[in-house]
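A single protein chain has been removed from this complex, and every other one stays in its place.
Order as written gives the chain letters A and B; numbering starts at 1 within each chain.
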Amino acid sequence: MSIRLLSPIRFSVAQIFSALVVLAVLCSCASPTAHAQRSVSKRFPAGKNVRVELKNISGTITVESWNRNEIKITASLEAPTANVTPKLMGECVSIDVMGDNRGRGDVGDVNFKIQLPQDSSVDIETRRGNITVSNIRGGLVRAHITSEGDITLSGISASQVLAQNTIGDIFFDGDFSRGGTYQFQSTKGNISVRIPSDSAFRLVAQAPTKKIALNEFWNNGFKNLGDGRKFVGDVGDGRSSVMVTTFQGSITFLRR
Amino acid sequence: MNCEKCQELVGELVDGALSPEDESTLTLHLEECLACSEVRNDLQSIVSFCQSHRGEYSAPPNETALWLRIRNVIETEVQLPATALPAQGFWSRWMSRSWELSIPQLAASAAAMVLIVSLGTTVLLRRWDNGAGKAPVATLPNSDAATRVRDRMREQQQAMDYWNHRVEANKVRWNQQMRDTFDRNVKALDETVNERLNELNRNPHDEFSEAMLNAALNDKLAMLRDFSDL
Partner (left out) sequence: MGAFEELYQRHNRRVYSLCLRMTGNVSEAEDLAQEVFIQLFRKIGSFRGESAFTTWLHRLTVNQVLMHFRKRGVKMEQTTEDGETPIQIVKGTENPNAMPVVDRIALDKAISQLPPGYRTVFTLHDIEGHEHEEIARMLGCSVGTSKSQLHKARMKLRGLLRQQKVKE
């Protein structure tokens, strides 16, 4: 063994080349700057009517309620040049990634996590990326994705809910309140609405032929307009207004 | 007078809005109370500064860029109504046109007009006699629907060309992922537009398809506008 160790070891060109390739791959994976993400976090005291407005460009956005009387915004930034400056205006916390980064070139993904009291209103706009909002019971929940991304709204009890995307699914699990308005629209996504069986609303549902499944919420009072592509009717006393539209996907109503 | 009341009124004193009685009571207190008179002096200097600098304005960070943004929006607004003009253009051109005619030309024109009017009257009277006052059973609704869709497409296309042009100019700055996303999503909207157009070709009276087509065109325009900002 000792003799073997002391004697020169022969490497073929192929062996050296593959060793170099492996080394290069390892180095790039281990490099601390290769995928470094900067994180920014800011807290604001919450007043009575909290409203958070977020205008993002790209990245995932998660909004959830918590029991503290404050708003916490955590942003993880992909590009070192990106800038995120949440501002407090009256009782509204506003984050404008687009405005904050004008002229800075490509700012990559900015992923947000927002924690706030459950009675808050949330207004989110982004160009791309998923949006998840859970357990919010304020006046407004708006999630608008210009292009692609899934929208998941769960545990929502707001008087106005608006969700829109182009490619991606929309899932709503919550309650329709009396006099409230609810709009869900996708170009190429499936829309699922999960609500209690005693929900009462006026529905306008539009989707390609045979792609609307109202299940338990179907009744004979529904008008079939446009050869099964549009249904209009009341469920219960129609106390809230619901509009669901998908150009290429399906619509499904589920009982909770 | 106590400090609380004094400081409540001191602003109005600075504005010269107090009654003479209140003013003299307040002045007495101010002569005795250093803290209140300091408040008065401070408010006085804030208000005087504002008054003496009234009419001084600061410029936006980039005046030219702001103007270009405004101009871009305005130009699209000007372009859109312009598409409706060609239909009326014929009449407005006709009405505003001036004519220079020689006497023989004038006579020929008058003769032609008499002929047209008399022929038209004869035809109308005949139709009336035959009970043809009812609307003619023509395929008007059909062509109306088609024209409406075509007009709408043409209007939207002009605006889309504009925004598309801006998107293309900015696209080089986006990362690959954003470019792919944009292309995929435009494609999805185009698919919807084409599907609806095909349905409308099959059935021009399909109101549902017409409404969906409009919605898809609006969405596409909104997407182009949103991405042109990036």
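Criterion: a contact is a pair of C-beta atoms (placed from the backbone, for glycine too) under 8 Å apart; a residue touches a chain by one contact, two chains touch by 3 or more.
For clarity, every value in this text was computed on a predicted model and none was experimentally measured.
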Touching residue (missing chain; options B:Leu43, B:Leu197 or B:Ala215): B:Leu43
Given A:Lys42, A:Lys87, A:Lys113 or A:Arg202, the one touching the chain that is not displayed: A:Lys87
Hidden partner chain, touching residue among B:Gln7, B:Gln158 or B:Asn214: B:Gln7
For subunit A, residues in touch with the removed chain: 47-49, 51, 53, 87, 89-92, 94, 96, 99-100, 102, 121
Chain not shown, touching residues in subunit B: 3-4, 7-8, 11-12, 34-36, 38-39, 42-43, 45-47, 49-51, 53-54, 56-61, 63, 66-67, 69-71, 73-75, 77
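Following the convention adopted for this analysis, only the chains that are shown with their structure count from here on.
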Subunit B to subunit A touching residues, read off their complex: 173-175, 177-178, 181-182, 184-185, 188-189, 191-192, 195, 206-209, 212, 215-216, 219, 222-223, 226-227, 229-230
Interface residues, subunit A side, partner subunit B - complex: 57-58, 98, 105-106, 108, 127-128, 146-148, 166-167, 187-188, 206, 225-227, 229-230, 245, 247-248
